[in-house]
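The complex appears here minus one protein chain, its other protein chains still in place.
Which chain is which? They are A and B, in the order written, and residues in each are numbered from 1.
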Amino acid sequence: MEYSLAHLQLAVEIIATVSLAFSGLIAGARKQLDPVGMCMVSGVAAFGGGTLRDILLDRRPFFWIENSYWLWVLLGLCILAMLLMRGRHLQFTERAIQIPDALGLGLFTALGTQIALASGLPGIAAVLMGVVSAIFGGVLRDVFCNEIPKAFSDHQPYAVFALLGGTVLILMQQSGISETISMITALCLTAALRVLAIVYGWRIPAWRV
Amino acid sequence: MEYSLAHLQLAVEIIATVSLAFSGLIAGARKQLDPVGMCMVSGVAAFGGGTLRDILLDRRPFFWIENSYWLWVLLGLCILAMLLMRGRHLQFTERAIQIPDALGLGLFTALGTQIALASGLPGIAAVLMGVVSAIFGGVLRDVFCNEIPKAFSDHQPYAVFALLGGTVLILMQQSGISETISMITALCLTAALRVLAIVYGWRIPAWRV
Partner (left out) sequence: MEYSLAHLQLAVEIIATVSLAFSGLIAGARKQLDPVGMCMVSGVAAFGGGTLRDILLDRRPFFWIENSYWLWVLLGLCILAMLLMRGRHLQFTERAIQIPDALGLGLFTALGTQIALASGLPGIAAVLMGVVSAIFGGVLRDVFCNEIPKAFSDHQPYAVFALLGGTVLILMQQSGISETISMITALCLTAALRVLAIVYGWRIPAWRV
């Protein structure tokens, strides 16, 4: 059971990281970065959120240093994508990664919140760490591309689901529900809400200026 | 005495942090961020400077993790402000927070420099840490809003007073004056200079291109 769960987590992690890496490649291509810049922005998008969380929590080694084959995977992926992708594929790819990205939102939220809890953080700070894990890869990607972060400005619910998922995880664990069950619930809830938001085009109401 | 000083420090801290949080809300509103983005930028403005200082000094836990009720205060403040504020209030609010912000400049300068000194940093590096504490909340706020940081570009003296206040603090302590007295002096001096600069519209001379 634990064994197949670990496999499941690895599978979701690969799917999520690869979709984040693609989001960086697309953003870089739109800004006409050179191939080196595209790889860098892709790496920032894929690993930036978890790395910032670990800096804030003072955890070492980072995920991508402990499992440094991930850097090879990222490099291979970037080279392959640049060889195969064309400009007309960008929009299609952007839509194709929305669903795996929703999975990633759920996973990084659950993982980040859990890691922060295990580091002894109080509830609200742990939820915030989950949100940071989940969205700051994309935020840093946009900062390096000289854009206002999409997660702050596109009025689509994204970070708010991470907030919700993390809160549910904490409430469940405080009610005595096991770590595994509460993480899976938070992951599924966050990802499902995000998919619904994409399918039905939910919008965050704007602050009335 | 020590007791009422601690109360005074807390009061200044609340005033300063709230005015920084407002500066983030205003910047976010100007860029038409969604409410989630506004909260995030508000949090970065309020806690970014101290957090960066603590990362550089390798201090944990952060202020907002040790006193995590601050995150609730910030969240409540943001929600309340978004419910009550209107576009026509923005400019008024921006002017209204200039004086509490000057207090914050003084406090964070004195606090940051003192913390860095206590960590064993040499004088000039401690002053720099005071400046980082005082201005990088605003700098990161502007970076996330895709603007050149105002503290670097608006030609109003701001960081320079932090530099001055920190230097005075260090010189006083090296002359054997007590920690409390030198911190209060640095705070008052920095804040007073900033208020004078606002009232009289002082400008930093531009580098002659």
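Methods note: contacts are C-beta pairs under 8 Å (C-beta built on N, C-alpha and C of every residue); 3 or more make two chains touch, one makes a residue touch a chain.
Source: prediction; values computed, not measured.
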| query | Among the options B:C78, B:V139 or B:V168, which residue touches the chain absent from this view? | reply | B:V139
| task | Check the options A:M38, A:L77, A:I97 or A:L187 and report the residue that touches the missing chain. | result | A:M38
| query | Can you name the residues of chain A that touch the chain not displayed here? | reply | 28-29, 31-38, 40-41, 51, 55, 58, 60, 62, 64-65, 68, 71-72, 82, 86-87, 143-146
| note | Hidden partner sits against chain B at residues 55-56, 58, 121-125, 128, 139, 143, 146-149, 151-155, 157-160, 163, 204-209
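As a convention for this text, only the chains that are shown with their structure count from here on.
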| field | Gap in Å, rounded to a whole number, between the CA centres of chain B and chain A | value | 30
